[in-house]
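Note that this complex is displayed minus one protein chain, with the remaining chains in position.
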Amino acid sequence: MSEKPQDIKAIPSGNSLWKEGMGRFMHNKLAIFGSVFLFILVLLCVLAPLIAPYSYETQNLSYGSEPPGSSHIMGTDPLGRDLFTRILYGGRVSFSVGLCATAVSVLIGVIWGSFAGWFGGKIDSIMMRMVDIAYAFPFTIFVIILMVFFERSMLLLFAAIGAVEWLTMARIVRAQVMAIKHHEFIDAARGLGLSTTRIIFRHILPNITGPVIIYSTLTIPAVMLLEAFLSFLGLGVQPPASSWGILIREGAETMEEYPWLLVFPGLALSLTLFSLNFIGDALRDALDPRSSRE
Amino acid sequence: MGKFILKRIFLETLPSLLVIITVTFFLIRLAPGGPFSSEKQMSAEVLEQLNSHYGIDKPLYTQYFSYLLNICKGDFGPSFKYPGRTVTELISESFPVSLELGLYALIFAILTGILAGVIAALKPGSFMDYFTMSLSMAGICIPAFVLGPLLVLVFSLKFGWVNVSGWNTFSDRILPSITLGMMYVAYIARLTRGGMLETMVQDFIYTARSKGLSETAVIFKHALRGALLPVISFMGPAAAGMISGSFVVETIFSIPGLGRFFVTAAFNRDYTMILGTVIFYAIIIIIFNTLVDIIQTILNPRLRNY
Partner (left out) sequence: MRFIGYLIVLIGLAGIHIHCTNGESAVEKATQNKILLFGNQTEPQDLDPHIVTGVPEFQIIESLLEGLTILDPQNLSPLPATASSWEISDNSLVYTFNIRKNAKWSNGDPVKASDFVFSFHRILSPALGSEYAYMLYCIKNAQEFNKSQIDDFSEVGVKAVGDSILQIELCKPVPYFLSLVAHHSWYPVHPPTILKFGSIDTRGTKWTRPENFVGNGPFVLDSWEINKIITVKKSGTYYDNESVSLNGINFYPIENNLTEERSFRTGQLHITSSCPLNKIRWYRSNQPQNLRIDPYLGTYYYLVNVNNKPLDNKNVRKALALAIDRKALTEHVLKGGQLPAASFTPPNVAGYTYGNTLSFDTTEARKLLEEAGYDKNNPFPSVSLLYNTHESHHTIAQAIQQMWKKYLGIDITLINQEWKVYLETTQNHKYDLARMGWISDYNDPNSFLDLWITGGGNNRTGWSNLKYDSLVQAASLASDTGKRFRLFSEAESILLDELPVLPIYFYTNVYLIHTSVKGWTPNILNNHNYKFIDLE
């Protein structure tokens, strides 16, 4: 029996993993909200020179530590500088440090961990022992030495942070890879004669995105705060420039007397973290072929 | 299992330790400033005397080999900063304190984190999900140097329930443990939640349910095992970090632990103390990572015989 023409439905075009994922992502209300919020925040910081009401370095010593008011919507810091302006400019530093350093550490960590986990045996032992060794080395001294040999620069800051954060990522990825590589579909891929690289990148990695994304979104704010510690060592932004990490550190010292100095930068960091996490969750749900649907 | 441990110790741990000691020993000399740089300029003669007393006027290689020889005998040297104390003494007196603090923090973090993660994963997208996750993320947005004083402000100064600082009564342990543990609660909660979400849709869960097992049994006996894999790998170094002490928490609460030495030894260029703490920390990390690997193998039999 022949089918009527209108019964023949068009063969649906194949959906790639990514296309499907994007579709799912777009349906996640919180992810949209988080992305938009983050986008606006980043935009504000990028446009800081245009929209900031004051210069970030002009001081007014007699108006130090003023609470939020009409002329300063978020108050002033002890040297009389406008806090709102400093948060905007600080955001530029924090975002660039946070995103770049995290990207570096994720890249290194994922590659290292997946190779260690895939090959196992002696290669795994050596690679993971190297991770242990890097863990044990005192970070403070490491940074101080770095500063001796390299110019004090933002690049060095990214390197220093990235060099530390990739370690835990590598361990997490390794464990995930080791758990997955014995699944049947991997055996199938091997049976098909796919190259190692292709197996790792096209089949294993998409399945471990879950913990990787989660850990990355948590790493970004941690990196922002780590940057404050590095400024303490003399690496990182030099005054009068600032960053959220530094503003929070300074604000913490006076949280009883001038709470706004802590609350506003803290809010900026927290809201960024929450947005990142909504986005991260949605990404994970979107890309993971096995995650539960709502 | 025994062979595994022995193999770990001799083929991996000892060589790693040797590498760590060597790298640290030579690299720390590259940092500008020495243990004796001080604001009031010391005379050249006095500096010479001090360098000779501590043996740092000898060539670096000689110092390195004598150091290795000494640590085989268990002598980690005197502290440069505290002339009358040995490194062994300083570490052995302060480590038990950090260990206790770290254990409480660990228990707090694990219980709270896993609980939060499981609750959140049971009803993804619900209010409970967002609520527990937000609460646990407080640990990351609110770093220790903010959380600690904040807790002190509320529970010590306002309510007067506990002391502001110190390590004397049992109640002194509460606030520092929470402050230290909070940082990890977020990671544990989120990793648990993510792991649970992935595990709960796998086939063996449906099997377990259809066998008639109660939901609690399904969650805790079957799902959690697989879900905890990323948590465990994270916990290895995290636990090591917690029990070796936290500089920030110990300074805020005036706790005589080991954590502060990690940072102050570096700032003081106390070479022997730096090496001592590095070795100690390395051993702890290696122990914990080995433990983690063992636990992972138990939880997921497919990881054996890699």
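To keep things simple, chains are lettered A and B as they appear, and every chain counts its residues starting from 1.
Keep this in mind: contacts are C-beta pairs under 8 Å (C-beta built on N, C-alpha and C of every residue); 3 or more make two chains touch, one makes a residue touch a chain.
Every value quoted in this text rests on a predicted model; they were computed, and no experiment measured them.
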Option from A:Ala31, A:Leu83, A:Val131 or A:Ile144 whose C-beta touches the chain left out: A:Ile144
Of B:His53, B:Lys123 or B:Lys221, the residue in touch with the unshown chain: B:His53
Omitted-chain contact residue, chosen from B:Ile21, B:Leu90 or B:Met273: B:Leu90
Contacts of subunit B with the absent chain, listed as residue ranges: 31-34, 37-43, 45-46, 49-50, 53, 78, 81-85, 90, 93-94, 111, 115, 149, 152, 156-157, 159-167, 171, 174, 251-254, 256-257, 260, 267-269
Interface with the undisplayed chain - residues on subunit A: 57-59, 61-62, 64-65, 78-80, 144, 147, 231-234, 238-240, 250, 253-254, 257-258
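The definition used in the following text is that only the chains that are shown with their structure count from here on.
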Between subunit B and subunit A, distance of the C-alpha-averaged centres to the nearest whole Å: 22
Contact footprint of subunit B on subunit A as seen in their complex: 120-121, 124-125, 128-129, 132-133, 135-138, 140-142, 144-145, 148, 167-168, 171-172, 174-176, 178-179, 182, 210-211, 214-215, 218, 221-222, 225, 248-249, 252, 255-256, 262, 266, 269-270, 273-274, 277, 284, 288, 290-292, 294
Subunit B residues touching subunit A - in the complex, by the definition given at the top: 11-12, 15-16, 19-20, 23-24, 27-28, 30-32, 124-125, 133-134, 137, 140-143, 145-146, 149-150, 153, 186-187, 190-191, 194-195, 197-198, 200-202, 229-230, 232-234, 236-238, 240, 262-263, 265-267, 274, 277-278, 281-282, 285-286, 289, 296, 300, 302-303, 306
